[in-house]
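Heads up, one of the protein chains got dropped from this complex, but the rest are sitting where they should.
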Amino acid sequence: MRTRIGFVGLGIMGRGMAANLVKAGYELTVYNRTRAKAKELEALGARVSNTPADAAADADIVFTMLADPPAVKQAVLGTAGVIEGLKPGAILIDCSTVDPETSACVREAAEAKNALFLDAPVAGSKDAATKGELILMVGGDPETLERAKPVLDVISKKIIYAGPSGSGTMLKLCFNLVVSHMMAALSEALVLGTKAGLSPQTIIDTIMTGVIGSRFYEWKGSCILNRDFTTNFSLKLMHKDLSLIASAGYSLGTPLPVTAAVKELYAAAKGIGNPEEDFCAIVKALEQFAQVEVKRQ
Amino acid sequence: MRTRIGFVGLGIMGRGMAANLVKAGYELTVYNRTRAKAKELEALGARVSNTPADAAADADIVFTMLADPPAVKQAVLGTAGVIEGLKPGAILIDCSTVDPETSACVREAAEAKNALFLDAPVAGSKDAATKGELILMVGGDPETLERAKPVLDVISKKIIYAGPSGSGTMLKLCFNLVVSHMMAALSEALVLGTKAGLSPQTIIDTIMTGVIGSRFYEWKGSCILNRDFTTNFSLKLMHKDLSLIASAGYSLGTPLPVTAAVKELYAAAKGIGNPEEDFCAIVKALEQFAQVEVKRQ
Amino acid sequence: MRTRIGFVGLGIMGRGMAANLVKAGYELTVYNRTRAKAKELEALGARVSNTPADAAADADIVFTMLADPPAVKQAVLGTAGVIEGLKPGAILIDCSTVDPETSACVREAAEAKNALFLDAPVAGSKDAATKGELILMVGGDPETLERAKPVLDVISKKIIYAGPSGSGTMLKLCFNLVVSHMMAALSEALVLGTKAGLSPQTIIDTIMTGVIGSRFYEWKGSCILNRDFTTNFSLKLMHKDLSLIASAGYSLGTPLPVTAAVKELYAAAKGIGNPEEDFCAIVKALEQFAQVEVKRQ
Partner (left out) sequence: MRTRIGFVGLGIMGRGMAANLVKAGYELTVYNRTRAKAKELEALGARVSNTPADAAADADIVFTMLADPPAVKQAVLGTAGVIEGLKPGAILIDCSTVDPETSACVREAAEAKNALFLDAPVAGSKDAATKGELILMVGGDPETLERAKPVLDVISKKIIYAGPSGSGTMLKLCFNLVVSHMMAALSEALVLGTKAGLSPQTIIDTIMTGVIGSRFYEWKGSCILNRDFTTNFSLKLMHKDLSLIASAGYSLGTPLPVTAAVKELYAAAKGIGNPEEDFCAIVKALEQFAQVEVKRQ
């Protein structure tokens, strides 16, 4: 019998992931708050449900891919939420980026229904989601991961086992901490150099020559020079993640002085700019502060 | 007739650079405040001079490779400094990392002697200096650079032309801005993750899988996990560069809110640790704050 | 008939407040997790209860004075919590410093029992609590405040009406934001000046001469110079409040870049020092960074 999968949350990332699952031949039931987004999946052969509970009913594996902790709590723990439908022995896999407390809450609720839980947030852009080339950071019981692996392989090119339940979430926060800092560093360097009369392309080229070079700088540097702020990952979501990281730092007694400054830069950029733009738009806040624009000369 | 070269400053980097020049067959005269360090070069065939002025006298090209702006000002503009000896038509090349104001001062002094000037700070470790594989960021007149190129090729694997005089200095500051942030990001991620129970090696591996991966993270991450803080570039010098960057930000009207936080983290690490250790030792300050140690498990 | 009062939380502040209520002739039932602390109140004539619910049963007014949001949630909303005992028409007054979300949760729970709610955090030290000279910042329905006023007058010298429910909590966070910054400012000024060879007493005197002078600087400056870090308000609690302020800033879309830096300074001070000491002990972290001690010369 085919593995039946429920999928809740068809946003920028969820859509690509769900599409790959249905294309791989799984029997898929999807739920999205905005029903229109589910139509596309329906066309590919998925069933559309009316509630998260309905998407979870009868599923062997249920994925959730949502924006933030409140969205996860509502869709999973709320009325007609995933937990209500979850059957014993099923595996609930939360791919959202949340905080360890939320992961723990969801795990407890799943276990109370004799179901299993993995926290499995992803790294990778919309493009990687579409191609099934995400990187998964998984926390939970290794046997549960073993059982889910064939399905996870469909959406990812690499699965990193992070440790016990909650570790995937924590690893993702550490990863995004680094990403958010790198974007800030690139932005400050480009604005400072441009204000001093350097060619921003030369700055990017220089960064790329050394041991610090990475595809990230080339990619995001090129977006900034082309003034292309099309969203891969929004300012708003990065700011949300930084808020989760700051809370984790507080809970764990770990001062994060630089992250604190990075977080406030994203906050300011969100306030004076468009929160839905790509997170490389933090450069615009710095540009306003310095009264200069970074662009191809 | 062979090109005659003067070389002032035989520190961790200068020694390797000077050695490559003498090995390449140039007639080299060196000066170092601590004379003992000059002995090694003497053994390779260099002449040792008593003053910077003496090292510059008769030289076609004079290199300076010193710790900071005050050191450059003293050795170049001070009594018996390079400027006193510099002959008309000679090229003075400052490879030190300084601020644009210092570069401008030195250029003016060189021009007053009818000599030429290039600011040419380097990227690369001690190892790259020894192998002649530095990256040079050069500011100044393109014709002057053309003339100096055969000599610069001896010490570098790549020469980046940054623009008019002072641009090399400015590009180097932008480069080190990014380096200093990346070290801070890695350190905060490792300390936070370790405190949360993750394996620090897993954090590094995860960073390396994505578009943000770079040899820098692998290298410095491994140093931290091995508790190897042997100096490639010291805490003290990175803090000095951050101070130059902050000053440039002020002069240029460019707010750098994250760099400000990064600078204070290095300042604290320097204060509670050993300023001469490698700059990856900032992780130790964060470890003290969080009462945890990042190490191979 | 005498107004009956329940009082939950007999910490450093709660003890003084409860003592004043019983001395003023109210029929008081107290609850404290550590029962020993309730003995003192028993000696003054209070009844000691076994649970928060028990302290609330039959009370016309119930006070809670607890350390943080989790403590409030447990003692009020948890098993055998205040809400279980709260009778219709009673007024629940939370004097704890929490976040607006917690205040809203508690209000809803009280209203579900047809009871009334005021958030009424306090400003003032242990001394002010003992003398009944606290400042109360009250959020809620003005009529409810009117009813509670005779009782609140016993513990306070000034009642500030902040606005609708949750406003008292928010006003307290704004107040503590300022307090936490002033302590940081004083500490940085004292450490910088001392390192430069100034007399720290002269720095304090200078601050006191101008329009910026306040009793706070005189008081805390004197504590620091006398190396007296006896707790009036602990590092740990100030750090907790800064975390609540940061969360409120996030929720309200209000970047707070300086507060972020202040918060991390307290975090570091808590990590390398004693979290239970007075919050003026942040100066010790800066002293360690700068390798100097601020003391009377």
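First chain written, first letter: the chains are A, B and C, and each begins at residue 1.
Throughout what follows, a residue touches a chain if its C-beta (ideal position, glycine included) is under 8 Å from a C-beta of that chain, and two chains touch if they have at least 3 such contacts.
This structure is a prediction, so every number in the text was calculated from the model and none was measured.
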Kindly state which of the options B:A109, B:L225 or B:A261 is in contact with the chain not pictured. B:A261
Going by the contact rule already stated, which one of C:T34, C:T79 or C:T209 would touch the omitted chain in the full complex? C:T209
Per the whole complex, from A:A43, A:A112 or A:I272 the residue touching the absent chain is A:I272
Subunit C residues touching the chain left out here are 100, 123-124, 135, 137, 158, 160, 162-164, 167, 170-171, 173-175, 177-179, 181-182, 184-186, 188-193, 195-199, 202-203, 205-207, 209-216, 219, 245, 248-249, 252-262, 264-265, 286, 289-292
In the full complex, subunit A touches the hidden chain through residues 257, 261, 267-268, 271-272, 288-291
Of the residues in subunit B, which ones touch the absent chain? 239, 243, 246-247, 249-250, 253-257, 260-261, 263-265, 267-268, 270-271
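The rule is short, and it goes like this: only the chains that are shown with their structure count from here on.
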Could you pull out the chain whose C-alpha mean position is farthest off from that of subunit C? B
Taking the mean of each chain's Cα atoms, which chain ends up nearest the overall Cα mean? A
Round to the nearest whole Å and give the separation of the Cα centres of subunit A and subunit B. 38
Can you give the whole-Å distance between the Cα centres of subunit B and subunit C? 50
Multi-chain contacts only, two chains or more: what residues does subunit B have there? 257, 261, 289-291
